[in-house]
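Left out: one protein chain. Kept in place: all the others.
Naming follows writing order (A, B and C), and every chain is counted from residue 1.
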Amino acid sequence: MTTVKDMLATYPADLGEIDRAKLTRCIEECVACAQACTACADACLSEGMVGELTKCIRTDMDCADICTTTASVLSRHTGYDANVTRAMLQACATACKACADECGTHADQHEHCRLCAEACRSCEEACQELLGALG
Amino acid sequence: MTTVKDMLATYPADLGEIDRAKLTRCIEECVACAQACTACADACLSEGMVGELTKCIRTDMDCADICTTTASVLSRHTGYDANVTRAMLQACATACKACADECGTHADQHEHCRLCAEACRSCEEACQELLGALG
Amino acid sequence: MTTVKDMLATYPADLGEIDRAKLTRCIEECVACAQACTACADACLSEGMVGELTKCIRTDMDCADICTTTASVLSRHTGYDANVTRAMLQACATACKACADECGTHADQHEHCRLCAEACRSCEEACQELLGALG
Partner (left out) sequence: MTTVKDMLATYPADLGEIDRAKLTRCIEECVACAQACTACADACLSEGMVGELTKCIRTDMDCADICTTTASVLSRHTGYDANVTRAMLQACATACKACADECGTHADQHEHCRLCAEACRSCEEACQELLGALG
């Protein structure tokens, strides 16, 4: 399958001083986290105790939307604007932390929440690392 | 047509202390700005001088994605998390400012850039006002 | 606020034989329907009887995503491909019908479902009319 790394390697102009490994990982994590959150929201909807999972479902939906948008912003290099990238990475790290915390409270009861919390923690970490590398 | 205000009025739980007028306006501006940015990116693609508009197209695409996600986050009230809302509003204000500035530099040559810059300025202002009201 | 019609009027190239009024209305309906569905899914999550609304929430989420994408595809005119537009309009009409039907079954109990069903019926109709005009 075509990978994030493959596509990045074909960009025809200068990428500037960005850390390619951290950028690649961050896009991969955002894409995987968005899918995990969408699937977790839906799995929560099918639990008998859905009434206790409404905050989890909402947080999953926000996190999915924010991760998808962050992956798109990070996949564009033409006319790079560090302010937009930085603000979006901060929003993504915030949403991933909120979702990891919320899913984390149900992780021992719902395997989908446990996996989703892992995806969110991993994505939050990748956003923070890329933020650190942007200076 | 069903309006943002109509839907907000039907929310069955407590909305907390949020300023409904500022929230409504911010969702409306995000939705309108996303459409304007998508249309502006495409109009730029059809200009003869597209080679000089590549930064504008990229900024339009980021702004469209970020405004769409912000509208979705603001349309959800269940399990409200002020940190996520605030971070997304900041990202949206940043993207709208960047896009208004970029489109603004072509506003006298391209009517779509002039209208898009207006939509972005207006959306940026609505995000800042809602941010101010969140405290 | 910048309108769909305003932006369409600034497109710098030939729009072909497309019916501008039907195109404008369809984009407006898709944008309004996406917001209504996102708000309805969240309102359902806050109902005490959320366990009976899980199909409604899911259908709302699909319809919101599909309407947003349809609005974006319809907002682009450069390199027009009738096959893609037609297939997306058919998917959108199908999703809107499914969501109107599902929300319709709760319309007498939940005002948000009543309004959302109206938005979906109206959007389905606009998609069908534009499909008819495309030939």
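Heads up, the rule we're going with is that a contact is a pair of C-beta atoms (placed from the backbone, for glycine too) under 8 Å apart; a residue touches a chain by one contact, two chains touch by 3 or more.
If you're wondering where the values come from, they're calculated on a predicted model, not measured in any experiment.
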Omitted-chain contact residue, chosen from C:A21, C:M49 or C:A87: C:A87
Listed residues A:C26, A:C40, A:V84 or A:C127, member touching the removed chain: A:C40
Of A:E29, A:E102 or A:E124, the one touching the omitted chain in the full complex: A:E29
In subunit B, positions touching the absent partner: 41-42, 45-46, 48, 50-51, 54, 57-58, 61
Residue ranges of subunit C at the interface with the undisplayed chain: 54-59, 61-62, 65-66, 68-69, 72-73, 76, 78-79, 81, 83-84, 87-88, 90-91, 94-95, 98, 102
Footprint left on subunit A by the chain that the document does not show: 1-4, 6-8, 10-13, 27-29, 31-33, 35-36, 38-40, 42-43, 45-47, 64, 68, 71-72, 75-78, 110-112, 115-116, 118-119, 122
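Here is the rule we use: only the chains that are shown with their structure count from here on.
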Mean-CA-position distance for subunit C and subunit A (Å): 27
Subunit A residues counted as touching two or more neighbouring chains: 54, 57-58, 61
